[in-house]
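Can you keep this structure in mind? I'll have questions shortly.
And now, chain A:
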Amino acid sequence: MQDTKNELYEELIIAGFGGQGIMLAGKLLAQTAMNCGREVTYMPSYGAEVRGGTANCMLVIADNEIACPVVGKPDSLVVMNKASLNKFAPILKNNGLLIFNSSLIDIEPDVDESIEVIRLPADELAVELGSIKAANMVALGAYLQARGFLDIESAIQALPEILAERYHKTLPLNSEALRRGAQFAAGAIRR
Partner candidate 1 sequence: MKVNTELTTTKRVLMCGNEALAEAAIIAGVDAYFGYPITPQNEIPAYMAKRMPEEGRVFVQSESELAAINMIFGAAATGKRAMTSSSSPGISLMQEGISYLAGAELPAVIVNVMRGGPGLGNIAASQSDYFQATRGGGHGDYRTIVLAPASAQEMADVMPLAFDLADQYRMPVMILADGLLGQMMEPVLLEKKEKRKLPPKDWALTGAKDRPQNIVRSLWLKEGVLEKLNEKLQARYAQIAENEVLCEQYKVEDSDIVLIAYGISARIVKSAVTKARKEGIKAGWIRPVTLWPFPSEQISKAAEELRIFLTVELSCGQMVEDVKLAVAGKSPVLFFGRTGGGVPTVDDVLNQIRQLTIKHKS
Partner candidate 2 sequence: MKTVFKRTPTYKDVPTHYCPGCGHGIAHRLLAEVIDELDIRDRTIGIAPVGCAVLEYDYIDVDMVEVAHGRAPAVATGMKRTNPDKIIFSYQGDGDLASIGAGEILHAGHRGEQITVIFINNAVYGMTGGQMAPTTMLNQVTTTTPKGRNAVEQGYPMQVCELLAVLPGTIYIERCAMSNPAAIKNAKKALRHAFELQVEGAQGMSLVEILSPCPTYWRMNPPDAMAWIDREMVKAFPLGKIK
């Protein structure tokens, strides 16, 4: 988070495998940021992968006009599987934030000491809430809490805008997952 003159300029990558709801988490974050009056760009990886392949999205959230939507060195990284950790951890900025899904990643990330690391058992927490599918929301909740420039309730309000109507029955679960992730991050032991 580049904070010159207290201006927000946050570059973020969310990554995992197809089917983990990576794009949905990214879209929700983008929608929330826009609703809260921020500038935002959301760039999905796109291609043949639907289930099981790699999926990632890049977001830039800022107070002022965003020039480049392509994230070369993210301030924050949320990774949901090991392949994504290996791919993106090396480009994470010093003093950045790393949230990783410890339910699927059984290694200790090898990153610079200045980086804030949150080990988030996203799958386990989601299963406790009722469905492993909500792990993406747990992760996003943890991210929002750790960064603090957007609040969880705004994200919950934005949910119906990005979830197709046929999935609106999952709104309570997803809302709870966002809150649970935030709660975890608030109490997490960070490095």
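On how the list was made: all candidates are chains of the complex that A comes from, given by their letters.
Rule of thumb we're sticking to: a contact is a pair of C-beta atoms (placed from the backbone, for glycine too) under 8 Å apart; a residue touches a chain by one contact, two chains touch by 3 or more; residues count from 1.
Since the model is a prediction, treat every value here as computed from it, not as a measurement.
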| item | value |
| --- | --- |
| Neighbour of chain A by the touch rule, complex-wide, chosen among 1 or 2 | 1 |
| Chain A residues within the candidate 1 interface of the complex | 27, 30-31, 34, 39-44, 46-48, 67-70, 72-73, 161-162 |
